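As you look at this complex, bear in mind that one protein chain is not there, while each of the others sits in place.
Moving on, here comes subunit A:
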Amino acid sequence: MSELLSGPGLNGRGLALVPKSDAKQSMKEYKSDQEVRWCPGCGDYAILAAVQSFVPELGLKRENMVFVSGIGCSSRFPYYMNTYGFHSIHGRAPAIATGLAASRPDLSVWVITGDGDSLSIGGNHLIHALRRNVNLNILLFNNRIYGLTKGQYSPTSEVGKITKSTPMGSLDKPFNPISLAIGAEASFVARTIDSDRKHLQSVLREAAEHKGTSLVEIYQNCNIFNDGAFDQLKDPEQRDDITLRLEHGQPIASASKAVRRAADGGIEVVPRAEVAESEILVHDAHRADPSLAFALSRLDEPAFEHVPIGVFRSVDRPSYDELMSTQLEEAVAQRGPGGLDDLLLSGDTWRIG
């Protein structure tokens, strides 16, 4: 196991530059005075409550937290947080948050987005934020449907989805957000679910403390347009068999299934009874090479037969804002702080009179 766990580990520097609050905080302080306007029963309520009750634990100055969102149901989230917030335009939250986080390392910046917002119109910004590794936490609420525009299929909807815009079924293969993020070599990639507050909060805690871009996919139920999308994972009869909990250093297994190395070099899910405990693959979230994490992300194909939940990947690499700040410091060290007169008079000059 020690060999497996040799990659770069948890960096835990995500909040190092964010000022800490002197006073103990409560959930109440993080609730804004705005009326929450999601549909009754929406999974977003559970996520909001989980976030509001978890952030006081971070002990940050509330004024140094910023929630940035795009457009969609989930993107209303910042209005309900009593922090700084920016509800921007469709798909662009990662870009806006990048400018903010890159220029203000003293802020804890959170992006709230949905599957349409981040994977359709904003797909480009998402992958580039991930590769740059700006110090951001991206919470991707995945309900596998367009809610705000009233029920069209989304880039995570299953093939054949019958919606208003696809009366004969959707044709396009869905994205797996985890595979996409790992493909972009994101330094922190996790999946959790709206209904499991404890798990959700533990993942958020790790994401917040991670320096760099953290992508957290949150399975979220849209009870109006795609109700029951994640029922298998919530059903007490099935969930313990389907859910493969990913915990660093622990064997990857559900109640009845286990993951092991396959003979063809990949990994496979087999009945737990058929494998010796020592054969079960031990999860190494800190492994530098992303290929095993990618292989894990493919295990829910076909969908919901077995679903890994937890932190797929958490590796330490320099964040964009750190690198940018370092360049600025180096430039000052080499050339001294910029002087405007010196700049304007640089190059060939001549005097008249």
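The rule is simple: a residue touches a chain if its C-beta (ideal position, glycine included) is under 8 Å from a C-beta of that chain, and two chains touch if they have at least 3 such contacts; residues count from 1.
Note that in this section contacts and distances are computed from a predicted model.
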Notebook entry, point to check: Which of "ABC-type multidrug transport system, ATPase component", "2-oxoglutarate ferredoxin oxidoreductase subunit alpha", "Protein kinase domain-containing protein" or "1-acyl-sn-glycerol-3-phosphate acyltransferase" is the UniProt protein name of the chain not shown?
Noted result: "2-oxoglutarate ferredoxin oxidoreductase subunit alpha"
Note to self: For a quick check of understanding: of A:236, A:271 or A:337, which residue touches the chain that isn't displayed?
What the structure shows: A:337
Next item on the list: Decide which residue listed in A:48, A:66, A:242 or A:280 touches the omitted chain of the complex.
Entry: A:66
Item checked: Which of A:25, A:82 or A:166 contacts the chain that the document leaves out -> A:82
Notebook entry, point to check: For subunit A, which residues reach the chain that was dropped from this view?
Noted result: 19, 32, 34, 61-66, 68-69, 71, 78-79, 81-89, 92, 95-104, 106-107, 124-125, 128, 324, 327-328, 330-332, 334-341, 343-345, 347-353
